[in-house]
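All protein chains of the complex are present and in place, except for one that has been dropped.
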Amino acid sequence: MSAQADEIEARVRSIYERAAFVQALGIRLESAAAGTVTAVLPVRPDHLQQDGLVHAGVLATMADHAAGAAAVTGVAPEETVLSVEFKLNLLRPARGPELRVRAEVLRQGRRLCVVESSVFGGPRDAPELVAKATVTLAVVPADVGRRGALRPGRT
Amino acid sequence: MSAQADEIEARVRSIYERAAFVQALGIRLESAAAGTVTAVLPVRPDHLQQDGLVHAGVLATMADHAAGAAAVTGVAPEETVLSVEFKLNLLRPARGPELRVRAEVLRQGRRLCVVESSVFGGPRDAPELVAKATVTLAVVPADVGRRGALRPGRT
Amino acid sequence: MSAQADEIEARVRSIYERAAFVQALGIRLESAAAGTVTAVLPVRPDHLQQDGLVHAGVLATMADHAAGAAAVTGVAPEETVLSVEFKLNLLRPARGPELRVRAEVLRQGRRLCVVESSVFGGPRDAPELVAKATVTLAVVPADVGRRGALRPGRT
Partner (left out) sequence: MSAQADEIEARVRSIYERAAFVQALGIRLESAAAGTVTAVLPVRPDHLQQDGLVHAGVLATMADHAAGAAAVTGVAPEETVLSVEFKLNLLRPARGPELRVRAEVLRQGRRLCVVESSVFGGPRDAPELVAKATVTLAVVPADVGRRGALRPGRT
């Protein structure tokens, strides 16, 4: 692995490990490279909604977080990203034993990024697409990210 | 409270109480009436992302679940709803001490419903809108809901 | 009308009159004030799709353009806005004799704005909501707008 690939992987790993909600759900980073990230979630009973399906909020969390991580691979070290909006289509009932998300940057800009996230379910050797999201993110100074100052209205 | 109002409240309460993910997050139903639902979430450290803001996935969960509950108030007892897609705009950094969501049905149809969910943060006497979602839901037989059979492709 | 109200009205009017596509469709500005714009479209046969309904693209044009005009009322004279993304829900079949759109700014930021547009059809004394859009716009220098340089990727 090159030094740059190492750096990208470390930066994305940090975004997964420092995100308490993502840790609480059990989402694990699987791979990271320039413009793309994959992560995995072993489905647990506390991820389900009232009919026994994985809650749309769990899919949204996987999709949004991977999108942010993928966008971060393309911004400068002193910058980070914040989600501005996303849209999620639920394509099939999401069931376990595990879900996998793959985020790919569609457009990396100096101020705005657009990322697509695909969430797959079912067995690993026959995955099926269960949800697809498009996420728009704003590029902000890293300390602005910590102050949360870039949501529209502060921006 | 009328018998019908009692029924609506009981039905929506069941949708909150039987949803393991919603219970795990700590989202509590506050009120339910025909076409509208409100719920509250006391913010906890495990709801946050890497910069100390409430994770977008938490907001999405509140918005989507309240939308489904609001839509259910308008369908027959032998029917339920499943989210088809939603879009969430993150308007301001979401911080505690608690978040409140209000879902209102924009269009109740025999097969499709459209619901808007507004998520508010900040102190209860000076709430500010932190996120707004539009949710499209399909009306399905209650047992189809349990089989998850109505996502497009099965539908 | 105050001097400021005059200025807002003139600025929005210019955005309608200089937009060739909006003129070609026949969309007319009706009113403009800080944060809100209304416009009207007399429905013509060439606005329809294959089943005799108003084409979703016509509704999208009305919604997006009014959103941009509403956002412009809140930016400095040397700035303008460009649409980043929008989502449109088609709620009821759209028919004439005329359509009316009302755009209202949900969040006016220094860099990003979020605007909601509601499109109404049917008779003027009994309008019904036929479509609802949420539009995200970027605030850019006025000359960047002319160069189209702010779409993500250039931005």
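By written order: A, B and C. Residues from 1 in each chain.
Here is the rule we go by: contacts are C-beta pairs under 8 Å (C-beta built on N, C-alpha and C of every residue); 3 or more make two chains touch, one makes a residue touch a chain.
Computed from a prediction, not measured in an experiment: that's the story for all the values here.
Participant: Decide which residue listed in C:P42, C:G57 or C:P97 touches the omitted chain of the complex.
Facilitator: Spelled out, the listed residue whose C-beta touches the missing chain is C:G57.
Participant: Tell me which residue among C:A5, C:A24 or C:A76 touches the hidden chain in the full complex.
Facilitator: Checking each option in C:A5, C:A24 or C:A76, the one touching the absent chain turns out to be C:A24.
Participant: What chain C residues would touch the chain not displayed?
Facilitator: 14-15, 18-25, 45-53, 55-58, 60-62, 64-65, 80, 82-93, 95, 130, 145-149, 151-154
Participant: Touching the hidden chain in the full complex, which residues of chain B are there? Just list them.
Facilitator: 84-85, 87, 107-114, 134, 136, 138, 150-155
Participant: In the whole complex, what residues of chain A lie against the chain that is missing from view?
Facilitator: Answer for chain A: residues 87, 89, 91-92, 106-107, 114, 129, 132, 134, 136 touch the chain left out.
Just so it is clear, only the chains that are shown with their structure count from here on.
Participant: What's the chain with its C-alpha centre farthest out from chain A?
Facilitator: Chain C.
Participant: With chain centres taken as the means of their Cα atoms, state the distance from chain A to chain C in Å.
Facilitator: 32
Participant: Give, as an integer number of Å, the spacing between the C-alpha centres of chain C and chain B.
Facilitator: Here the centre of chain C sits 29 Å away from the centre of chain B.
Participant: Considering chain B alone, which of its residues make contact with at least two other chains?
Facilitator: Residues 87, 89, 91-92 of chain B touch two or more partner chains.
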